[in-house]
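So the structure is just underneath, and the comments pick up after that.
With one protein chain removed, the remaining protein chains of the complex are shown where they sit.
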Amino acid sequence: MVYFIFRRLGLAALSLWGVATIVFVMSRLIPGDIAGVAAGRFASAEQIEHVRETLGLNKPLVVQYWDFLVHAVHGDLGTSAYTHQSVVSGIGAVLPATIQLVVCGMIITILLAVPLGVLSAVNEGRGGDTAIRLILVLEGGVPVFWLAIMLRWIFGSILGWFPISSTNSLNGAPPHVTGFSVLDSLLFGDFSNVLDSVGHLLLPAIALSAPFIATLARNVRSNMMSALKSDYITFAVSKGVPPGRIVIHHGLRSALGSTLTIAGMQFGWMVSSAVLVEAVFSLPGVGSYMYHAIVNHDTFAVLGAVLIIGFVFIVTALIVDLVQMSIDPRVRNVQVGVA
Amino acid sequence: MAESLIQVRELSKRFGVRGRAYQALDSVSFDLRQGEVLGLVGESGSGKTTIIRCLVGLEKQSSGSISYLGKNLGQVSASERRRYRRDVQMIFQDPYSSLDPRMTVRQILEEPMLVAGGFSARERHDRILDLLHMVGLEEDHLHRYPRHFSGGQRQRISIVRALVVGPRVLLCDEPVSALDVSVQAQVLNLIKDMQKELDLTVLFVAHDLAVVKYLCTRVIVLNSGRIVEEGPVARVYGAPQDAYTRQLLEAVPIPDPAVERERRARRLEGTVRR
Amino acid sequence: MKTEDKLPPGLPSTHPDRRGEVSFAYRFSTATSPLAVGRGLGGLARRLFGAKTFLINRIAFGLVAVLLLLALLGPVLAPYDPNAPNTNAALQAPGAVHWLGTDDVGRDVLSRILTGATQTLISAVLIVVFATLIGVIVASAAALAPRWADEVVMRVCDMFMSIPSLVLALGLAAALGPSLTSIIIAMVAALWPATARLTRGILRETMTSAYIESAQIVGMSRLRLMVRHAIPNSLDAIYVHASMEISGTIVMMSGLAFLGVGAPPPSADWGSMIAQGQDFITTAWWVSLFPGLAITLSAVAFGLAGDAVRSLADPSSRRS
Partner (left out) sequence: MDARSPILNVSALSVSVPEKLRIGGGQGDLRLVDGVSFQIRSGERLALVGESGSGKSMTARALMQLDRDVVLKGSVCWDGTELLGAAPRRLREIRGAEISMLFQDPMTALNPVLTIGEQVAEPLLVRGVSKKNAYRKAAQILDRLHVPKAKERLRAYPGQFSGGMRQRVVMAAALVAEPKLLIADEPTTALDVRVQEQVLDLIEEQSRELNLAVLFITHDLATVAGLAQSVVVMHHGKFVEQQNVDDLFSKPQHPYTRGLLASVPRLDADPNRRLLTVEDYMANHGGESLG
């Protein structure tokens, strides 16, 4: 068990190094003179030369790579060419907002996808199943950013039910403490603050969760279906276990393992989709940060964001695996090695 | 005593690493002699299949040696290795997965000859047809795909595939355990006939002691990767020396109600065990 | 054929050897694969649209056929020049002249969607084809290589997969500069590792089947094993994966374009059309709405078709 935890930690570290390497390679892919790009469009030859030196671009590639890794380990991903702010602190300031959005999207996803998948699997081949699958296919094909625009237009502009941008109304913003607006409101604001924060979060979270609901529900469906077809379900039926208990206690319990894995990976994918949603709703977050960096050709900021999102992804996967190891007897027994 | 074709010496095989290692074979030594049908019996996990897989090179032994005609296979030249591959063929347990579903029967049967080399088109055709008729299949089966055949027919095709290159040794890994009883008898008879007709040496792995008794001349009993008993079938079955062999033999049900009832009564009264 | 071969899914097979679960590759390879039979275009058409295919699958294949046709003929069918601004006709609502309205510089939305179809759909197909090719080649090479090299290649794939593909593609495309080529390169770079990983898994499973082992015993070289047995028997699963990928690729491409890393203006791209229209959505909803519908329709059509291909390849799920 301990061996496997260490092995898993080692793998995570290896992945982090890999992500950093990929980002480094990407940073050298930029066509033309990196220093020229970094110094800005109107920089003089001297300024470019200066930038070249500060970035260490005149050193051999291996040394640059090493410097990059050392800096990255120390939490230094360079300086944004646009805001002239450290990339890490820039992203650090907005990361909580993104995490909050993703967690909210995740909750919506799980709340909808699990029941839908279960219902669909239980009714396999019948009308209900077909209807759910059709809805999922339609909803899974909708591009997130377009859905975000449409939701904002319909529920924000036409119906006026929800605010159309930002995390809080001007007078509803709580002091910035944790960066999680809902949490901050809970800590310092009154109930209307909380409501305001949640209201601002709802539309983006719904838009964000759409494609993930489809993926997760389909995954739950197929896991449930194979669970429901297994011998142990037949055995449970033959023991006189009522259908409700069969589905929840036997089916869902054993289908949950791989659902958890998928949900964990979705967390990472959601962080990347947040780029699109945040751009639409002009929410401060890693996504908006990345979007503005792209628009401003701020390559180091873009790559910094890539690295951070990769980091979040790896850490989530690590946590999910460790959780799974501790709750699933199948995995646990393999670890312990009992035949 | 007949010439020894394959000599297995101190064969050991471990799977896995460090704390989780599992000893599948533990210094197994035996000879496979010209013309005999040697049975390897044991329960699941006894290592019987691992022996066969080491013999055909699908598994690499952890230690020990395998020699063919007196030459250690670990040190032979490439041409001798080719000869071994041609002389030693194998039949698998599962007739459903041992034939490539995307090939016609003709392609499946020609392949070993093409790989081994040295067969003209005419020869290939003739050999396939000869063997096909011997196992009771027809020429027009040749252009069909495996999915068109029943389990028993597929196992016959597997037998032909193993025999087309003219091997001296046939290794059988539980070839009938996946078949229905009525089909099982046909395939057993077929292996028996082919063995006589083609003067084959057979290593027959099985968990069913009755099948081994019907087919084999000599038997090796394996338990957890070790040989516990070895000898001519009549002797081992008639007077087993090892306690494990005796347990195995006693557990085989006999299709005779009177005998079985008596045996059970004896068991239940003699032991309030476990 | 024996009776048990025809049992519906879920019913137990009584054959002693069929107990336990049937593996992915095994299901795809030894079962009667309809993808493998019916050679030629006629056979393909019968497979896809024949009476035995489910209605929903036929609809999906029909939609995909229509979409691909539109992609090929888009520029010809477009009633107006998609890139010609006409300030006199800016932001016109859908009507008899401009069926889907015009954008802020007076370009015909329908014409732009039609030309955009060519670009989006063809590049999506190309991306998936390239990513699959690279993935299959890498996976096959890894399967043939010594174990340590195999391990290294797979670890590299894992590392690529540790960055969500949208972000990876975004970073790459941003670094390479806005153009259709850089989007294609970025997307292929982001997608191939997953395909390679999957293909390696399928190959590994196929390689353990008894028919491969029996070829190994006769002394067949590993290269020939791959080419003769392993790859052909893995193809179904690879096709299925590829066909499922197209839908996601379309959506992701449009997302990249939406963020401004796609083909530079004035090129008609569905994603950038939506981006362009979002600022005046309250007054001219049609500029954003219709390209979005086009993306959704394409994604759904290709998604359904992918599902259909899977159900054709896997008889045990042949039910709709």
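The chains carry the letters A, B and C, assigned in the order they are written, with residues numbered from 1 in each.
Simple rule for what comes next: contacts are C-beta pairs under 8 Å (C-beta built on N, C-alpha and C of every residue); 3 or more make two chains touch, one makes a residue touch a chain.
Predicted model only: the values in this text are computed from it and were never measured.
*Asks:* For the chain not shown, which residue from B:A2, B:A21, B:A239 or B:L268 touches it across the whole complex?
*Replies:* The single option touching the absent chain is B:L268.
*Asks:* Out of A:S181, A:S197, A:T215 or A:S254, point to the residue that touches the absent chain in the complete complex.
*Replies:* Considering all chains, including the one not shown, the answer is A:S254.
*Asks:* Can you work out which residue in A:L11, A:L138, A:V241 or A:L322 touches the chain that's missing from view?
*Replies:* A:V241
*Asks:* Over the whole complex, note the residues of subunit A touching the chain we left out.
*Replies:* With respect to the unshown chain, the touching residues of subunit A are 230-242, 245, 249-250, 253-254, 257, 328-330, 333-334, 338-339.
*Asks:* Can you list, in ascending order, the subunit B residues touching the missing chain?
*Replies:* Counting only subunit B, the missing chain is touched by 43-44, 150, 180-182, 184-186, 188-189, 207-211, 213-215, 233, 237, 247-261, 263-264, 267-268, 274.
Definition applied: only the chains that are shown with their structure count from here on.
*Asks:* Centroid from C-alpha atoms only, then distance subunit A to subunit C, rounded to Å. What do you get?
*Replies:* Distance between chain centres: 23 Å.
*Asks:* Give the residues of subunit A that touch two or more other chains, as numbers and ranges in rising order.
*Replies:* Residues of subunit A never touch two or more of the other chains.
*Asks:* Among the residues of subunit B, which ones contact at least 2 other chains?
*Replies:* none
*Asks:* Which subunit B residues qualify as touching subunit C in the complex?
*Replies:* Going through subunit B, the ones touching subunit C are 56-58, 81-82, 85-86, 89-90, 92-94, 96-102, 111-112, 115-116, 146-148, 150-151, 158, 161, 165, 177-178.
*Asks:* Of all residues in subunit C, which touch subunit B in the complex?
*Replies:* Those in contact with subunit B are residues 1-2, 15-18, 26, 29-33, 36, 209-220, 224, 228-229, 232-233.
*Asks:* Going by the contact rule at the top, pick out the subunit C residues touching subunit A in the complex.
*Replies:* Spelled out, the residues of subunit C in touch with subunit A are 9-10, 12, 56, 155-156, 158-160, 162-168, 170-172, 174-177, 247, 251, 254-255, 258-261, 271, 274-275, 278, 281-282, 285, 288-289, 291-292, 295-300, 303-304, 307, 319-320.
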